[in-house]
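A protein chain is absent from this complex, but the other protein chains hold their places.
Each chain gets a letter, A, B and C, in the order it is written, and its residues are counted from 1.
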Amino acid sequence: MKVVYEVGVIGCGYWGPNLIRNFMQMKKTNVAKIADLDPKRLEHIKELYPSISPTNDYRGIIEDPNIDIIAIATPVKTHFKFAAEALAAGKHVFVEKPIAASTAEAKELIELAGKHRVKLMVGHTFLYTGAVRKMKEIIDSGELGEIYYINSQRLNLGLFQQDINVIWDLAPHDLSIILYLLGKSPVAVSAAGTAHINPRVEDVATVTLYFEKDIIAFVQSSWLDPDKIRRMTVVGSKKMMVYDDLQPSEKIRIYNKFVEKPTYYDTFAEFPYAYKYGDIVIPMLAGGEPIRLELEHLVESIEKDKELLTDGQNGLQVVRLLEAANESLENEGRKVPLDN
Amino acid sequence: MKVVYEVGVIGCGYWGPNLIRNFMQMKKTNVAKIADLDPKRLEHIKELYPSISPTNDYRGIIEDPNIDIIAIATPVKTHFKFAAEALAAGKHVFVEKPIAASTAEAKELIELAGKHRVKLMVGHTFLYTGAVRKMKEIIDSGELGEIYYINSQRLNLGLFQQDINVIWDLAPHDLSIILYLLGKSPVAVSAAGTAHINPRVEDVATVTLYFEKDIIAFVQSSWLDPDKIRRMTVVGSKKMMVYDDLQPSEKIRIYNKFVEKPTYYDTFAEFPYAYKYGDIVIPMLAGGEPIRLELEHLVESIEKDKELLTDGQNGLQVVRLLEAANESLENEGRKVPLDN
Amino acid sequence: MKVVYEVGVIGCGYWGPNLIRNFMQMKKTNVAKIADLDPKRLEHIKELYPSISPTNDYRGIIEDPNIDIIAIATPVKTHFKFAAEALAAGKHVFVEKPIAASTAEAKELIELAGKHRVKLMVGHTFLYTGAVRKMKEIIDSGELGEIYYINSQRLNLGLFQQDINVIWDLAPHDLSIILYLLGKSPVAVSAAGTAHINPRVEDVATVTLYFEKDIIAFVQSSWLDPDKIRRMTVVGSKKMMVYDDLQPSEKIRIYNKFVEKPTYYDTFAEFPYAYKYGDIVIPMLAGGEPIRLELEHLVESIEKDKELLTDGQNGLQVVRLLEAANESLENEGRKVPLDN
Partner (left out) sequence: MKVVYEVGVIGCGYWGPNLIRNFMQMKKTNVAKIADLDPKRLEHIKELYPSISPTNDYRGIIEDPNIDIIAIATPVKTHFKFAAEALAAGKHVFVEKPIAASTAEAKELIELAGKHRVKLMVGHTFLYTGAVRKMKEIIDSGELGEIYYINSQRLNLGLFQQDINVIWDLAPHDLSIILYLLGKSPVAVSAAGTAHINPRVEDVATVTLYFEKDIIAFVQSSWLDPDKIRRMTVVGSKKMMVYDDLQPSEKIRIYNKFVEKPTYYDTFAEFPYAYKYGDIVIPMLAGGEPIRLELEHLVESIEKDKELLTDGQNGLQVVRLLEAANESLENEGRKVPLDN
């Protein structure tokens, strides 16, 4: 077990600096090298952290024998290339979401990580938030009863991506949360959406996930909405829960409400349903910066050779759903069955 | 031109009393007779309005030569029967939404109204609200630019219907508003949804409307959500607009925000988009109870033989979308093309 | 015990119609007569309730031997005259808040009610709401601990009164709620405010109530605010509670938050305070129209000769605070001590 893990970060654009800051603040990690094609980004980071060595050639990181962990925060289409080379060089790898641009790529990364006995982690950061952890705890306790339905919206104006549509950009968050909360994969996926600004890239879309037992989840993604909305509703047979990520502290609300199925079904009966209305509880949530918790989890996983919560398989699951959503978009919105 | 139109109301359940109250308050109308199968409902109305004659046989209304207008507020599957008989008897007819249980029925009602030269109105009440009128005015003025996308949510807990799914129950409001705002019909419809409480009746659903020029509209309907949500977003190329019907007075917000299309498309260009952020305006809205304005519009239309805003054709358009949504639900969520 | 109590209502302006509607809907009461100086108001009520006899001379009500209860909803300065004559005639009397224009008047009304052995009720309607009842229940249970502080705001644009300032118009609601919740009277009152629209009538004001043990309450009243605000915060040593009357259903929030007093006070100690943060609970509230519950309470009190929750003494307490507030306004905002 090393005292300090040396980290190399490839990609210093939008998200990279957050990774760098956290790796620098953690006692067990140190960012030794960073790579980016834009010299201005390198210079900016260098000013903040004079001890870091910048380079415009990522190979300087991959080939450095002192580097233990490589974190990748580049455009999606390049994830595979950087991650594959890093894994092949025996480095532990952290990749931003989605883990790769196709299931084929994701599978190959998993294989490489296994072959070289290193960790492969995907940045499904929301799974490290107090809010999502609390939701998982509540669902697993049975408090909500049987889950019927999840509705998730992630809407705002921009930032437009060039290489991926809005589903690939925003929905990985919702999909990774839903998979985590339900603990199972959908049996089919459909999607609807259109492109308005860039004729080849959908900018508003709704993805529908069909699970066994009539569980359904809707995921709306948009780069074209005036309000920022980050809202997920989980409806169970006993209680209902709403997660509003934009609330500074009151992110989760548990509603003691339900509709009871009639014990028998009679087409002539009037109002055989029982409605329950009760108190609402807003639970206190654990704090901590999610990226920090995520990266500490990575270090612990390396140190103790423990399984990662958001490993390559988890990354693959999400990519499979994204791929199926695109397939549905190209096929009249038809359901695409998934072989679990 | 009569001084006072005599009205008969069939159906005194949830919505009927609102029609009765408005017809009674208007100077040009008087409710002479009401019909319902439930004697308690009749008794309740009789207490409020002692001058009204109750009956448990609707034929007493249809055959009454003094009745000028018949209003129908019964379950959807019975709309056709009551409306057809009333039209055939030469009465002007007001039917709650949706106008009928199928396009075939709706078409027959339109034909009957034409043949007997009477008015046929459908209760798309939202088209008579200050909020929807203001939205229409803003869109028609060109202030929003080209419309890209509409997103509408109508969610709450219950009330469950037995004979129709949640799309037929709630979406007629959204669909009639969207058709009115855009002034055109979609070219295809798809739908996704499932049933949890009553195995044969979808209780959560998303309907997608595809219009020409890549305009898309999402309509979410749910009987299974803990919060009541009535929210529609209209996104244009110049401005964006949000309509929140639950706000007591600030129902419409106009956002001076947009993303500008890059003048040419270059896959290598970085950030060729221009984002604009500006003031938000919450316009003052005209007041007045929508049902009242709706029924006054009916009376004016009868008196002056003017076209109705929400006539049989308008009712048919909505039913056609509902029918297509059901067809999509039965066909794996596939797009159902509409022949306009 | 009478089967039906005959009611006369004096004043059919803003509030009177609500009283009339409720007395008409209740099985044990019937509005026989109404009085108002404005013939249009009388005509309006007559149209709604043809069985009621209107009069422009209130004496027709007071002298009618068939009338059991007289409800007074007139400007404050006339409350005493009407109520005193009605009590003297042996009628049970319901007076809108504040019960009278001075403590002297209020005391005389109490005396008259006692002498004639009839009920005297003041319309402190909020004490009959589910929200205020729930707050009282929570405070009495000890859940909040020792009460430290109440902050209440009742702000909106207009309606301006001519004969009383904004404190006399709006604060009776807050004052009656605070007296009810705390179960005790303040030892001193101060007030600050100014007049902008009408030079002789304060239109914005803050009243401060000083209770024993350093409990303090602030009551802000305004006819000059753009937003309607109806908000009361109750801070205790163990928990805190917020009551927002404009929320349609989530009116009460209980915060599991407090600051613990340091066990000893040491000027050199750093942060000797303990802060607690926990869940928030939004309790389900009992429904029912408060005026209805209020008037049913009056009838029950008459029938069973039970004490009224909002009797003349309760009305007097509020008037005493209003009078002290005015006295403070005229004396540089100085604390006015109250002799309990």
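A few remarks follow.
The working rule: a contact is a pair of C-beta atoms (placed from the backbone, for glycine too) under 8 Å apart; a residue touches a chain by one contact, two chains touch by 3 or more.
Values in this document were obtained by computation on a predicted structure and should not be read as measured data.
From the set B:Val4, B:Leu246 or B:Met284, the residue in touch with the chain omitted from the display is B:Met284, counting the whole complex.
The chain that is not drawn here is touched, among residues C:Pro39, C:Gly114 or C:Gly158, by C:Gly158.
Of C:Arg59, C:Lys115, C:His196 or C:Lys306, it is C:His196 that touches the chain left out of the display.
Only one of the listed residues, C:Glu47, C:Asp227, C:Asp305 or C:Asp339, touches the absent chain: C:Asp227.
Listed for chain B, the residues touching the missing chain in the whole complex are 250, 256, 277-284. Although one chain is hidden here, its contacts on chain C can still be listed: residues 148-149, 151, 155, 157-158, 160, 162, 190, 192-200, 204, 206, 208, 210, 214-216, 218, 220, 222-227, 233, 235, 237, 240-242, 253, 255, 257, 259, 261-262, 265, 267, 269, 273, 275, 277, 332-335.
Just so it is clear, only the chains that are shown with their structure count from here on.
When each chain is reduced to the average of its Cα atoms, C sits farthest from chain B.
Mean C-alpha positions place chain A and chain C at a centre distance of 53 Å. Averaged Cα coordinates give chain A a centre that lies 39 Å from the centre of chain B. Centroids built from CA atoms put chain C at 42 Å from chain B. Residues of chain B in contact with at least two other chains: none.
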